[in-house]
Structure formats: C-alpha cells, structure tokens
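Shown here: the complex without one of its protein chains, the others still in place.
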Amino acid sequence: MDIDVNKVAMLARIRLTDDEAAELGPQLSGILGYIETLSEVDTEGVAATAHPHDAAMPLRANVVTNTNRRDELQASAPKTESGLYVVPKVIE
Amino acid sequence: MSWEVVIGLEVHCQINTRTKAFCGCSTEFGAEPNTQTCPVCLGMPGQLPVLNTVAVDKSILTGLAIDARINLESRFDRKNYFYPDLPKGYQISQFAVPIVEGGYIDIPTRDGEKRIGVTRIHMEEDAGKSMHEGLEAVSHIDLNRSGVPLMEIVSEPDMRSADEAIAYLKQLHQLIRFLDVSDADMEKGQFRCDANVSVRHPGEPFGTRTELKNMNSFRFIKQAIDFEMMRQIEVIEDGGEVVQESRLWDSVKNESRSMRSKEEAHDYRYFPEPDLPPLRVSQAEVDAIRAGMPELPGQLRKRFEVEFGLSPYDADVLSQTRELSGWYESLVAAHPADPKRCANWMANELLGRLKETGQDIKNSPVSAESLAGLLDRIADNTISGKIAKDVLDLMMASGADADTIIEEKGLKQVTDSGAIDAAIKAVMDANPEQVADYRAGKDKLMGFFVGQVMKASKGQANPGMVNQRLKELLK
Partner (left out) sequence: MPFSSLSEIKSRLDAGETSAAEVARLYLDRIAAHNELLNAFVYIDSKHVMDQAEASDRYRAGHEARPLEGLPIAVKDIFCTRDGPTQCCSNILKGFHAPYDAQVITLLKEAGAILVGKTNMDEFAMGSSTETSAFGICRNPWDTDAIPGGSSGGSAAAVAAALTPAALGTDTGGSIRQPASVCGITGLKPTYGRVSRRGIIAFASSLDQAGPMTRTVRDAAMITAAISGHDSRDATSVNDAPAIDWLGACDATDMKGVKIGRPKEYFVDGMDAGVRNSVDAALAQCKELGAEIIDISLPHTGYAVAAYYVIAPSEASANLSRYDGVRFGHRCDNPDDLLDMYTRSRDEGFGSEVKRRILTGAFALSSGYYDAYYLKAQKVRTLVQQDFIKAFEKVDIIATPTSPITAFKLGEKSDDPLTMYLSDIFTIAVNLAGLPGLSQPCGFANDMPVGLQWIAPAWREDVLLGAAAAYEHATDWHTRTPSGFGGES
C-alpha cells in the first residue's frame, strides 16, 4: 500500500527530510502490508478488546491532594517566564 | 423564497468539582499561573489518570434532569492533536460511548413551549490557557485549567432562530446551576458555546453547516448566529456554496472568520483510552442520584402556581435558583397564611433591595423567618403595608427583627377608634369646604380625607378603620 508519509508525519508533528521520507515510505508500506494479513481473519461478531481484563474503572475521591510544586515541576522545562511556559507564538 | 436557519448547540460547561477530572489538583479559579498543576495534568512521563467520582455523579444528575438515558457502561477515548495548552498531546474525552444519551430541554417560545432534543452529554478534560496579548513572538501557557472536568452537552439541530438558541442556552444555564453541577460563570469560561448553523428553505433537507466557535455571552451568540445566517444566505443567493468549516466569532469586529486553514490538518485519531478501563455505574447508583435530585425549575414553577396561587411571573422569578426557591419555601413555612403575600414581598421588595445593594439571596441580611415576622405584623394589622416597607429598609440596614424596630420607632398602627375619630374630626374642621362638597355628592374626595388623616397620624392609623369611620362621620 502507498501511504503519504509526509501527511502522516505532519499529523505526528515529526519533520522528515526527503531522504528519511524516501526511506520510511517503503518501510511503512512493508509493515502495513504485513499488518494487512489481519484481513484474512474472520472477525464477524467478535467484540473489540481495548483492555486485557474485563475490569471496571476505579474512581478517585473529590479531595485536593496536591500542593503547589511549580518550581520543582518546571525545573526541567525548556523555557519559562514568571511561572508560565513560553512557546513560539500560537497563531489563532 | 423564505429561508430557515437550523441551529444545533454544543455547550462546554465546567463541572464544579473541588479537584480536576483526573488528578488531585484544585480547580479554584484565579490562582497564580501553573500553581495548580501536578505531574498528571502536566502530562509528565509515566503519569496516569484516575477519574473524579463527583464528576461522574454530576454528569449522571444532569442526564436525569433532562430525562435522558444513563449508559451504565461508558468509556473514554483519546482525541489527538497538538497544542501547547494540551499537555499530553491528546484530550481524554468520551467520544464513542458517552455517559448520557437522548434527553431534552423544553424552552419557552412565542408559540408556547418547544422541545429541544439533547443528543448526548459526555465528560472530558479541559485544556490550559494560551496567552498572547502584549507578547511579541511568543505565547505564555498556564496549565491551571488543564484537566478541569467538563461536560459537553450536545443538542439536536432543533432550533430555528437565534432567539430559540438563546432560550435553550438560558434554560440549560439555569438548569445546571440549579442542579449545582456547574457554576456556569460565563466570564470565567465555565459555560462556553459552539453553534452549528446552516440555512435551508423550509421543508428541504439540511444545508451545509458551519461551526461557530469562541462564544462566551448570550449577546455574542445571538449576534454570531444572526450574522452567520445572513452570510450563508448571501453566499447561496450569490450562487455560491457554503463550505463546511469552523468559524471564529470576533466580538470586536462583529463578524466571523474562517478557521479553515487550521482545521484542514485535523484528524483527531480517536481511540479508546488504554489508561482507563470502561466506566461502569450500577442502576442502584443511578437510582440513588435520582432520589437525591432536587425539584427542577419547571416543576417548581408549576407547583408554585398551583399550590400557592402565584402569578406565572412570580413563580418564574422564585424558581430561578435553588437558593431562591428554598428561601421562598422557608418564608411560606414561617408565614403560611398568605403565600401570595410572601411572593410579593420576596420578589418585589426584598430582591429589589438586595439588587440595589449588589447582594443576593444567599447573603441577605434579612432571613426568611425575619421577613415572615414582618409579614405577620401586616397580617395582624399592627402596621400597614406602607409602614412595613420602611420597617424592611431598617431591617436590611440593621439586621434587627420587625418587632424590635416597630417597638423602638413607635410605628405600631393606631387602632383606637377614639383616637381615629379625633383625628378625623380635626381634619373635617380644617377642611369645611371639602366636607360640604363631599356631602353634596363628590365621592371622590374620600381619597383626600383618607390621605389627610393618615398624614396627621404619621401613617400609623389603620387605613381600614380610617376608611370606615370617615364614611360614617362624613354622612
């Protein structure tokens, strides 16, 4: 199958050089070709499994447990200013 | 050929939990940037979400209040897109199987009540805030709001005018505040609306719709819908086609503009959130929430009209919020003789005074019991209604009860017939011409005499007795 590698790379926000795109294209096609063997399986009426066990979601109490740890949590941030994360301008 | 606008609304409202949807951070509004964040809502490596139980309960309550179906098993999905205020690069949202499906809200229209379908209510997490103002080449990101729980309430495309859309939003706004599931403060962004708008000739299939985003006041929503309707009609009448797109309402320029460039790249790649197993609630839990559900505004309004004989207007005013209706019922309980008097005094006198001083019923200096004490004194003729208004002013200012004020100020009504007769005689002596005219058949002068006597008694004479004695003495 032919896939538009650049379009998918854009969705995933990964820059690809032309060389990378040229290499990845056939690789992904190969992988997806293999994956397509799934179409041989008869899955009529089969439920989809998203979680390995049939368990229900546990819930959390509506109680504040966190205190302000801003300095510690921003220690590994690439760029901050007055406690705000700084990014190149977001154009709306 | 006439045109018809078709509107469907998506409302995002913040569920008023103490903590965020998936972590133990506070949701308190107005904190210093990023001080209400933790590794979970910052999307740090290896951190996992655990859902807030109250967010679930409040979503179910809302569903029950619009007579919807509660899905005993619902689930969360990941909605993938990149944005600096979306820490994980995906939003956790109930896409495929929401917790609530298929309800309705009745709205008042000029032609009577109209039923607007609600397709679904699903839970999701909010994103943070991006700030650009006053910044040159950068934006600032505050993630205090990241992970705050939201309900998205999606209507059917059942509205046919901007007025209907506003009526629906107002009903919904009132309802969720009434249920105490959201503070729904529009200025704080706790109640946000997107509108899907299309136009058609009546009877024809739906036209292509556009989605209007970024609307945070009823006024803007109405303007934006009207603008969009006219824009679409113009496009079609000029031989063009409406393009399915998102449009951003600019409340300064009073126009919408296309966000297509941004939307084009969107492919949200929804899939089941693997960090969260399905959400299961039991019928017993749903029943318990139903049992704890307060009487809703519509039900209250009807009961107030039937049980207490209130006018539709008073019934509506007093069923606006749970605080108001609760206050009113306490008032009636303390002054059961005359629920209509209770309604008049609460709706007109008390609320009016509170409004003037920028207060509301929650922090009223006069309690329901205290107001009932005042109404009791009107009922037993201790004071007149007019004097009672002055007493209420004093009660508002001092917080003292009615009896204390009546006693201290000597406002007790004069019911001594001797004193009243004396006052009447003095008035008659001072106004012989009027007495003669009255006796000659000028009945209208009765008002004049009553006024004079009341004035002479500084308002304290019982008006009923004054009337009665005047009629006798003027014969």
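Letters A and B name the chains as they come in the text, with residue numbers starting at 1 for each one.
Keep in mind that, in the parts below, a residue touches a chain if its C-beta (ideal position, glycine included) is under 8 Å from a C-beta of that chain, and two chains touch if they have at least 3 such contacts.
What you see is a predicted model; the values in this text were computed from it and never measured.
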Query raised in the report: Of the listed residues B:Lys20, B:Lys58 or B:Lys88, which contacts the missing chain in the full complex?
Result: B:Lys88
Query raised in the report: Please identify, in ascending order, the residues of subunit B that touch the omitted chain?
Result: 39, 42-51, 78, 80, 82, 84, 87-90, 139, 141, 143, 267, 269-271, 274-277
Requested in this report: Name every residue on subunit A in touch with the hidden partner chain.
Outcome: 3, 5, 8-16, 20, 24, 27-28, 30-32, 34-41, 43, 46-53, 55, 57-58, 60, 69, 72-79, 85, 87-91
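Assume only the chains that are shown with their structure count from here on.
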Query raised in the report: In whole angstrom, what separates the CA-based centres of subunit A and subunit B?
Result: 40
Query raised in the report: Residues of subunit A touching subunit B in their complex?
Result: 10-11, 13, 50-51, 53, 55-66, 68-70, 73-74, 81-90, 92
**Report entry** Partner subunit A, residues of subunit B touching it in the complex
**Finding:** 17-19, 22-26, 32-39, 42, 44, 50-56, 75, 82-84, 130-132, 135-143, 248, 265, 267, 269, 272, 274, 276-280
